[in-house]
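The complex appears here without one of its protein chains, the remainder shown in place.
Showing chain A:
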Amino acid sequence: MSLPVTLATNRRILTQLRHDPRTVVLMLVMPTLLMVLLRYVFNSTAQFSAIAPALLGIFPFTIMFLITSVTTLRERTSATLERLMTLPIAKPDLLFGYALAFGLIAVAQVSIAALVSVTWLGLDVASSVWLLLLVAVLDALLGTALGLFVSAFARTEFQAIQFMPVIVLPQFLLCGLLQPRDEMGWLLSWVSDVLPLSYAVDALNHVTHSAEVDGTLVRNMAIVAGSALLALLLGAATLRRRTP
């Protein structure tokens, strides 16, 4: 692995995005707009505050998943990946370059959404806003890493989009937002224990409702970060230098 090559890849992806301002604007403001919409759907700060923390993680998670899976798929199908595989670049250099670029976007995206939620929409954060930001960025990174990974299993962008209902929606249903996880049947409760988004939502709820940084919070954050890293490494394993 080589840090300069990872950074060059990161710079290349951000430059590509810079030439596509519409996508950048959509990425930066969409989660915020959805939070605003959510706030006025409930028309009550209390109800909004109950559900907002989870969605502050879920919206960026979903958006980053979509964007990353389509972007990486484009690299795979446009023969630029094959060219890169003939060049002296390690597979993790490419994937970490992607993760870094989209991670930076996620930081901006989540910061705007959290700032608007806290200052304007009336979201109460019991612990620090920084901790909330950190957890939400981890969630977005998890979405990025999963998007990178599943792009290996799609042949077209059309298929890649369809992985959203497969990968994202079940996690959304089982993450504890609609029904507390321990009140689900044993099977679903067990499935929800395996899915990483559950820990992301637990961590966000903890940060907004309690000022205490305890072992459970640290463990949940570690699980989210670990899952993201695992998905990235699995993604690297799906890149092949030789193809049929």
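Convention: contacts are C-beta pairs under 8 Å (C-beta built on N, C-alpha and C of every residue); 3 or more make two chains touch, one makes a residue touch a chain; residues count from 1.
Quick note on the criterion: contacts and distances are computed from a predicted model.
Undergrad: One chain isn't displayed here; going by UniProt, is it "Carrier domain-containing protein", "Multidrug ABC transporter ATP-binding protein", "PaaI family thioesterase" or "ATP synthase subunit a"?
TA: UniProt lists the chain that is not shown as "Multidrug ABC transporter ATP-binding protein".
Undergrad: Among the options A:Ala52, A:Ile89 or A:Ala160, which residue touches the chain absent from this view?
TA: Of the listed residues, the one touching the omitted chain is A:Ile89.
Undergrad: Would you mind spotting which of A:Ala8, A:Met30, A:Val129 or A:Val213 touches the chain that isn't drawn?
TA: A:Ala8
Undergrad: Kindly state which of the options A:Thr80, A:Thr119, A:Thr156 or A:Ser210 is in contact with the chain not pictured.
TA: Of the listed residues, the one touching the omitted chain is A:Thr80.
Undergrad: Of the residues in chain A, which ones touch the absent chain?
TA: The list for chain A reads 4-5, 8-9, 11-12, 15-16, 19-20, 78-80, 82-89, 241-244.
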